[in-house]
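On to chain A.
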Amino acid sequence: MKISCDIEVRHLSRVEGHGNIRISIKNGQVREAVWEVVETPRFFEAMLVGKLYENAPYICGRICGICSIGHTLASIRAIENGFGFTPSAQTARLRLLLKHMETLQSHILHIYFLAAPDFLGVGSVLPLIKSHPEVVRRALRLKLLANEVCDEVGGRRLHPTRTVVGGFTMLPDRDALGRFHQRLRAGLADLFASAELFATFTFPAFTRETEFVSLRREGSYPFIGGELFSSDGVRKKEHEYRAMTNEYLAAHSTSKLSRLSRESFAVGALARLNNNFAYLRPQAAAIAGEFGLGPVNHNLFMNNLAQLVECVHVVEDAIALIDELLTDCWQEPRQAVTPRAGIGVGAVEVPRGILYHCLEFDKDGRIRKADCVIPTSQNHANISKDIEALAAHCVAQGKSDKETELLAEMLVRAYDPCISCSVH
Partner candidate 1 sequence: MSDAKSYLGVPVLRPRVGFFELTSCEGCQLQLLNNEATLLDFLDLVEIVNFREGMKESGDNYRIAFVEGAVTRADEVERLREIRRNAEMVIALGSCACFGGVNQLKNRFNDPAWVKREVYGEYPIDSQAAVPLAAVIKVDLEIFGCPVKKEEVERIVTNLVLGKEVKHPKYPVCMECKAHENICLFDLGEPCLGPITRGGCDAWCPSNRLGCWGCRGPAPEANVDELRKIVARKNIPLERLLDRLECFGGFGGEADAVRKELGGLK
Partner candidate 2 sequence: MVELINPGMSLFAKKPRGREEDDLFHKAEITNVYPMTATEKLYQIQIIDPAARRGFLFKPGQFIMLEAPGIGEAPFSISSAPSRLGNIELCIRAVGVLTRFLSRLERGVMIGISGPFGTCFPVEEMVGEDVILLAGGLGIVPMRSPIMSLLENRSRYGRIDVMYGARRPSELLFGYQHAMWRQFDIGLKVIVDRSEPGWTGPVGMITALLAKRLAQGERSRFGNATNAIVCGPPVMFKPICDMLLEAGLSMEKIFVSLERRMHCGRGKCCRCNIGSTYTCLDGPVFDYWSVLNLKEAI
């Protein structure tokens, strides 16, 4: 039986941002198994202090290159909540459509470009261009579709330009929306083909019971606003997010960490799926069924599949949203908002889990204090705990260092961590 192992992965690849994995096992004892976040901090929360409210969505969008739309929307929601403003139904629909397409493009990027190479035994997507051209093309097609909808609705796929407090600077072209409707339908077929591909992958059978946190709203699979919910039974209001996140600092990490009922908890696609399974759109639910994914699933490797299920869900939902948008005539893109003193919180489900922005304003709408709690920072503690358990599990099974290293990498990647975002 194998009793020792030493693994060090510096700057894990195919994840967003910089993190290291260190595992050290001596005589069958796990002496160290850590997920270390070494990303450089950027101090967004300080940057915002003294700025007029309108800067927050623009600057905070720059927290993350993948989910800039989510950050922008979270800031906008925090501001609107703080000013007691409710966006119009049209604005809400367009924002959700935009959010969905970000989810789609981010999930596709993750499952195809970052995760799939592990399952196909290659180091990156590059060799797949030759060996699996149709797979790469399908992925690109889906990502392109999602990105083009983002361009049309948000003005830009990355660091959106049309999203502002009160609504949008301008509205999408109705004919373009009609065309996207058709392409989204075709996109569903691509997603089913993706499901077939993923059904051929073997996911490690590794479970560790954990607590799952997400938004929850009766009757829907929520992405923007709602109640805060944990699979251990904690329920809080949006503005009580601090009671849900309990951030703390620790050595070996420039990111803050979170805990709730236990030492750690998980957010993200699997958490959402576990907590809101009943509200999945029909075809998404069907695919989840085929994968045997149901609440409460404690295998974090399955997050990859949960993402795929969510892709189907957001596409189905986007089709419905476009139907609704095209039924009504366009109203004014943007409504006026009046700043007032107070605190506002915006909770948004971004691809990697629940994101909170909290902003405190003076009476002119100048920001006095800002707080952003990022999904990946909420996951970090859970990742560490998972690695520890995985290491023990591997030792018990007598896996080689190489195998253990790969599994550990795959596990971290399964969370789809957005590290630079977590150290914002």
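On how the list was made: all candidates are chains of the complex that A comes from, given by their letters.
Note that a contact is a pair of C-beta atoms (placed from the backbone, for glycine too) under 8 Å apart; a residue touches a chain by one contact, two chains touch by 3 or more; residues count from 1.
All values reported here derive from a predicted model rather than from experimental measurement.
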Check 1 or 2 against chain A and report the one that touches it in the complex. 1
In the complex of these two chains, what residues of chain A are touching candidate 1? 11, 13-17, 40-47, 49-52, 54-55, 58-59, 62-66, 68, 109, 113-114, 117, 123-126, 129-130, 136, 140-141, 143-144, 147, 155-159, 161-162, 164, 169-170, 249, 254, 420-421
